[in-house]
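Yeah, one chain of the complex is gone here, protein chain that is, but the others are all in their spots.
For reference, chains read A, B and C in written order, and residue numbers begin at 1 within each chain.
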Amino acid sequence: MPHVLASLPYFVAGWLFFCGLYGLTTSRHLVHAVISLAVLQSSTYMLLLGIGYRTGGTAPVFVDISPGRLTVDPVVQALMLTDIVVEAVVVALLLAMVVKAYEKSGSVSPSDLRTLRG
Amino acid sequence: MNWWLWAGIAVASCLIPCADMCLRGSPERRLVGLEMTSIIITLAMVIFTIAFERIPFIDLPLTLAIMSFGGALVFARFLEHHL
Amino acid sequence: MTERLRARIFFVAGFIFLALYFCAALNLPPWGDYRGPYGDFISRMVVYQRHATDAVNAINYDYRGFDTLGEEFILFTAVLGVMMLLRRRADTATREANKIKETRKLSISVQVVNFPVFFVTVVFGFYIGLHGQLTPGGGFQAGVILASALLLVYICENTEAFQRITSHRAVEVSEALGAASYALIGLAALCLGVPFLTNILPLGTTGDVFSGGNIALISACVGVEVTAAFLLVIYSYLEEIVTGEVPEE
Partner (left out) sequence: MIWFGAILLLLVAISGFAVVCTRDVTSQVIALSFYGLLMALTFFFFQAPDVALSQITVGAVALPLMVMLAISRMKFRKAHMPDSSSGEEHD
């Protein structure tokens, strides 16, 4: 494998993390901040995908192949799988807080949440 | 490297104009790009299933085909009524 | 702190983080050169040990079942939070008294297409959920598919039916039951004198629908819970819009 590609998924994961943080710090809309958080969370999927992949490996589903075949790592895939579904509900919880904050204060800007000021 | 893989790559390379449609412009323009994207990804997944010679993977494009119908209606309706 | 100052501080810190992370990533094992032992061990053993052909679901619902139990309770708690924040009418009597104000009509072609698609989606959701131990699938995905099938009922403007289904008490009960029965399956193993969440059911023939022992059962419980969870979340958001009234605080 060419040397340029040897760390590419790790770079992409770090880049997505950076993008999510950028969106969070500069957001002027609470829903925008929540979506940025979802992008930030997807960086972990990229990292795990990069770690578990193996050149020439196939998926660990043994319906039509014999168990001796070289496969990619099933453990990191199991880590990702539940997290993706739970992520959607956690995003729903955060958005419920956003809706509530909007109903109380009439604003969606994070800088208008005066009670959060330290 | 077999021919199916090349075919899948050719279909999936159509995602680049879709990315342009989805990531710039008004919401309606983006919605058109999104529908095209789900069609192209369904096709690409079918072809990659044949290329990898793993038949159980065919469940995924099937799911995407079914879910994208509901997804399209949801997006269209919310854009029309509520947003 | 002004917005520009915050952005400036972020850019300094962010680029330092990015540079340090990229340096660290260069020393990770190269992509495609996985060396960990656990994945290989499970890939070789799963068919003999559990008679299940999908290693990922075998890990999720059996080898790492305790962890998935935790994840499921995160889901449960998050749905609880959404309902606490957004819902106001708890008792069924006032809920049934609410009139539906939304009377817009969709084009007839969409309504005609919707019914068969709803049917196919429900059947497909059951297929995905019950074949989790054999092919890619399982309870988590099946739950989302089934919930989106019921969302189609709302989309084709049959708002009354949607409200009657999702505001029914059975949805809340089945969410709680789905979460509880996962823990009860684990406790059943304890009653037989083996550790929590041990696979106690007969393993069956490899490749059969009734194989893998506990895996299919736990997957079904998770499917019930995820379906109910998504329906509850969707209805919590839509309640005001569907009933068309904003309650006084």
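Annotations
In this text, contacts are C-beta pairs under 8 Å (C-beta built on N, C-alpha and C of every residue); 3 or more make two chains touch, one makes a residue touch a chain.
This one's a predicted model, so the numbers in the text were calculated from it and none came from an experiment.
When the full complex is examined, the chain removed from view is found to touch A, B, C. Of the candidate positions C:114, C:148 or C:181, contact with the unshown chain belongs to C:148.
In the full complex, subunit C touches the hidden chain at residues 32, 54, 56-57, 128, 136-138, 140-141, 144-145, 147-148, 151, 230, 233-234, 237-238, 240-241, 246, 249. For subunit A, the list of residues touching the undisplayed chain reads 1, 5, 8-9, 12, 15-16, 19-20, 22-23, 28-29, 31-32, 34-36, 38-39, 42, 45-46, 49, 52-53, 55, 57-59, 61, 71-72, 77-78, 80-81, 84-85, 87-88, 91-92, 95-96, 98-99, 102-108, 115.
Mapped onto subunit B, contacts with the missing chain fall at residues 1, 5, 9, 12, 15-16, 18-19, 22-27, 30-31, 33-34, 37-38, 41, 44-45, 48, 52, 56-57, 59-60, 63-64, 67-68, 70-71, 74-75, 78-79, 81-83.
Operating definition for what follows: only the chains that are shown with their structure count from here on.
Note on interfaces B-C and A-C: more C-beta pairs are in contact across A-C. Centroid to centroid, with C-alpha atoms defining each point, subunit A and subunit B lie 20 Å apart. For the pair subunit A and subunit C, the distance between C-alpha centroids works out to 16 Å.
Counting only residues that touch two or more partner chains, subunit C has 134-136, 141. Shared interface positions of subunit A, i.e. residues touching 2 or more other chains, are given as 59, 61, 63.
Looking at the complex, you find that subunit B touches subunit A at residues 52, 54-57. Residues 104, 106, 110, 114, 117, 120-121, 124, 128, 134-137, 141, 145, 148-149, 151-152, 155-156, 241 of subunit C are the ones that touch subunit B when the two sit in their complex.
For subunit C in complex with subunit A, the residues that touch the partner chain are 3, 6-7, 10, 14, 17-18, 21-22, 25-26, 28, 30-34, 36, 38-40, 42-44, 46-48, 53-57, 59-60, 64, 68, 71, 74-75, 78-79, 81-82, 85-86, 134-136, 138, 140-141, 143-144, 207, 226, 229-230, 233, 236-237.
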